[in-house]
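For this depiction, one protein chain was excluded, whereas all remaining protein chains were kept in their positions.
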Amino acid sequence: MFKYVYSLLAVVALNASVPANVLAQDLAKKSTLVIAEHRAARLEALYSLQDKLEQQLGVQLKIVEYPAPAQDYFTKLVTELRAGNAPDVFTIPRDLQLDDLAAAGYLVDLSGAMENWDGYQHLPELIKLLSKGSFDGHNYAVPSIVAVEQLYYRHDLLEQAGISTAQPTSWDDLLNRARQIKHVTGQFPLLFPAGLTWGMGSYTEGYRYLLAGFADYQLLDQQGRYRLGEKAPLEAFKFYQTLVDEQLMPIKPLLNPEPWVIPKYEMFPKGQLMITTCGTWCRVFDWGENSRNPIANIEQAVGTWKIPSADGSDPFVLASMVYAWAVNAKSRQADLAIKLALALGDNDVAITYAQKLGNVPARLDAELHPDYASLGILAQAHKLLPRARALRTTVGSNAVMAGVARATEAVIIGREDAAGAQQLLEDYVSSVLGDEAVSRNQ
Amino acid sequence: MAMSFERKRQLGYRMMMAPALILMGAFIVFPAFYAFSLSLTNDALLGFAAKESSFVGLRNFSRLFSDPLFWNSLKVTLIFVIGSAVIGQFVLGFAAAVCLQREIKYKSIFNAIICLPNAVPEMVVGFLWISMYASGDYGTLNRIVAWFGVDPQQWLYTFPLFSIIIVNTWRGIAFSMILLTSGLASIPKDIYEAARVDGATDKQIFMRITLPMMMPTIFLYMFVSTVTTFAIFGLVYTLSRGGPANSTEILGIYIYNQSFTSFQLGYGAAVAVVSLVVSMLIGFLYVRALKVEV
Partner (left out) sequence: MSLETNVVTQRYSSAEQATNRKTYFTLILISLYCIVPFFWVLLAAFDPKASQFLRLPDEITFGHFWNLFANENGLRWIFNSVLIIGIATLLTLVFAGFGGYALSRTQAWWKRPLLYAIILVRIVPPPALIVPVYKVMLALNDMVNSAILNITDDIETQVMLSRMFSFVDGYLGLILIHTAMQLPLAIWIMKTFFDAIPKDYEEAAALDGASQMQTVRRVLIPLALPGFAAAGLFAFINAWGDFLMPLMFTSSPELQTLPLGMFRAFLRVDAIDYGFLTALAVIYTLPAVIAFSFARKFLTQTFSGGVKG
C-alpha cells in the first residue's frame, strides 16, 4: 500500500516541478516573482505591461489571477499573508486597509526604498501620507492610482428645470438646492449611500464625504484613537437626518440587497435622482457609452461639483489611494520584489491602469508623460489632486465602517436620531476594538 | 520478562486505535476545546492582534449577545432547520416512502430519481440552483411559474430564505425516504391485515398504526437531520453566502463571515462556541432519550 502512496507522491512531485524545470531551462535561472492581480480590466493592463517590466528588472513575472469580487480578493490575500504563501507583490485595494495589514506585520517596510525612489517627490503630500502606516509613519505601499471623488449631478435636467448649476458653497446651500429640486421637479434630489446592505460604501461613499466637510477635523487623534464623540460626526448624522426627514433622498432602495443598483444605475440615468456621490470611474463604468445604463451625451448631461464644506471652508474633492502596490513580508526574494513594486509606481504603469479603470495617476509628473492626453476628461480630476482632502484611518477601520453602516441604517429607518446614531457608532466601535481605541469626550 | 498474552493484546488494541485517535484529536477534539479559549481573546487576522492577541475575558460574548446580526443568524438557522429538515424533507420523504411501499410500476426508476439529488456535491447543488433561480424571463423556474401566469421573479432576492429551504429540501428527500422506508418495512404486515378485517379506513390505519409504530424511526430521523442541517455550510455559501442583507446567514455562514471577511477570529470563535454548545446539547439529549447502546 505504501508503495502506491509513494508512487502517487512521486507523480505529484513530477507534476508540480514541471513548470519550474521549463522555466529554469528557458531562462537560464532568471528569478521568478509572483504577482497577484484580479478583475479583467486590471489583468489586461498588467499583461500589457508584463514584457516591459520583465526586461526592465531582468526577472520572470508569474501573474496569478485572484477572485474578482473585492471581498473574495481581500479574504484570499489576507489568509495567504497569514499562512505565508502569499504572492511577492500585490495591491491593497483601498488606503484604509493599509494600517490593518501593516500592523499585522504582513507588509515589507518600504520607507528606505521609497526615499531613494525618484517617483516619491512627485507624489502629492496627501498621497505620501496615505502610503504610511498611521501608527509608525513608515511607508508600506507604492501609490499608483488615485480615486477622485465628488458630487455628480444631472446638468441637463437642472438647466431644463431652470435650477442653478453653480457650485454649492456650503451644506446649507446644497440642502437648499436639493429642496428646490424636489419642489420643482418632484424627483429625489440627493443620494448619500447609507445603511447595512451598502456595507463599507456607507462610509466610503457617504458618511466620509460629510466628515471631510470640516477642515479641522480628522478621524484620528494624536494617539491614533478614533474621534467619534465630537461635533463633526454628529453634524454628519444630522445631515443624514435632514435628508430623511425632508425626504430628499430615496430611502426604500437603500434597504434592498445591492442597494446601489436602483438609485445609481436606474434612477440617476432616468432622471429620477439628480445628485449623487461618485468617483471618476462613474462616467465610464456606471453611465458611460459602453456601460449597461448609458446616459446619452454624458459629457454634457452629467456635471461635477466639488463637495461643499460645513464650516465655511472651500469646497473640495476627496482622494483615496486605491490599488497601491505592496510587498509581502514573507517574500523569499524581498529585495527583488521591492524593485518590482517601485517599478510599478512608474507613470507608464499608472496611466495604463488609470485609463482602464477610470482613475487618475497618483504622481503629479504624470502630466509630462506622452500618454497623458489619452486620459481625456480624467485629466481634469488629476489637476485637483494637490488640494484634495482625505481622512486617515488606522487599525480597525473595518469596525468603523461596519459601525457607520449600522448607525446610518438606524437613521434612515428612523430608529435613532443623529445623537442616538452617534452613540451607536461609538458603542459599536468600542465593543469591537476595545475602549482604548476610541477617544472619549475631551 | 515476556508480557502476558492478554497484556500484549491490550497494548495491540491501543496501538491500533492510536492513528485514528491522533488525527481526530488534532483536527476535531482539540480544536473544539481550543475554540473556548480562542473565544476569550481578541485574536484576528488583521491589525496588531494578528501578531499578538490578548485576553479580553467575556467581551466577545457580551458583544455577541447584544449583536442583532447574531440573533438574526440564530433565527435564520432555526427557520432553515425547521423548514427544510423537520418539514420539507420529512413530509416529502415520508410521502415517497409510503408511495413506494405499494405495489406499483417503475418503482426503481422513481427510487433512483429521488435519490439522485442526495449524491450531488454541494458546489454543484449551488450551481444547478443558481440556474434554476436565474432571474429574467429565461430562468428555468420563471418559465415554470409562467405557465401558471406568475410574473418572473428574482427568487434569491425576493424569497432568499425560502429559496434555500427549497434547495435543501430537494437535496434531503432521499435520506428521509430511505430511512423511513426501512422503518415502514419493519412494521409487521399482519397488523395491517387485522386492522382491515376490523374495517379500519386508510386514514385510521395511518394515524393509529403506521404513525405510532414509526415514532422511533421518526425520532431518529429528526435527530440526524437536525444535526446535519445545523452543520450545513457549502450549500448556502455557494448559493447566497448568507445574503442578501444577512437574510440567509445561517450560523455556519455567520461564523465564516465574522472570521474570514471581518477577520475577527476571537469573535468568530465565540459564535462557534455557542454553536458547539447547542449541538452538544442536542447530542446528549439524543443519547439519553434513545438510550443508545454502544
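In order of appearance the chains are A and B, and numbering begins at 1 in each one.
Rule of thumb we're sticking to: a contact is a pair of C-beta atoms (placed from the backbone, for glycine too) under 8 Å apart; a residue touches a chain by one contact, two chains touch by 3 or more.
Remember, it's a predicted structure, so these values are computed and weren't measured experimentally.
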| item | value |
| --- | --- |
| Hidden-chain contact residue, picked from the options B:I82, B:L100, B:A195 or B:M222 | B:L100 |
| Among B:F48, B:F70 or B:W129, the residue in touch with the chain that has been omitted | B:W129 |
| Interface residues of subunit B (partner: the chain not displayed) | 10, 12-14, 16-17, 19-21, 23-24, 26-32, 34-35, 38, 43, 92, 95-96, 99-100, 102, 104, 110, 112-124, 126-132, 134, 138-140, 143-144, 170, 173, 175, 178-179, 182, 202, 220, 223-225, 227-228, 230-231, 233-234, 237-238, 251-253, 255-256, 259-260, 265, 268-269, 272-273, 275-276, 279-280, 282-283, 287, 292-294 |
| Touch residues of subunit A, complete complex, unshown partner | 1, 5, 8-9, 11-13, 15-17, 20, 24, 31, 39-40, 64-65, 67-69, 72, 76, 79-80, 82-85, 332-333 |
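Simple rule for what comes next: only the chains that are shown with their structure count from here on.
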| item | value |
| --- | --- |
| Cα-centroid distance, subunit A relative to subunit B, in whole angstrom | 39 |
| Touch list for subunit B against partner subunit A, complex | 42, 44-48, 50-51, 56, 59, 62-63, 66, 157, 160, 243-247, 260-264, 267 |
| Residues on subunit A engaged by subunit B in the complex (per definition of touch) | 71, 75, 78-79, 82, 99-101, 103-106, 196-197, 255-258, 395-396, 398, 402, 431-432, 434 |
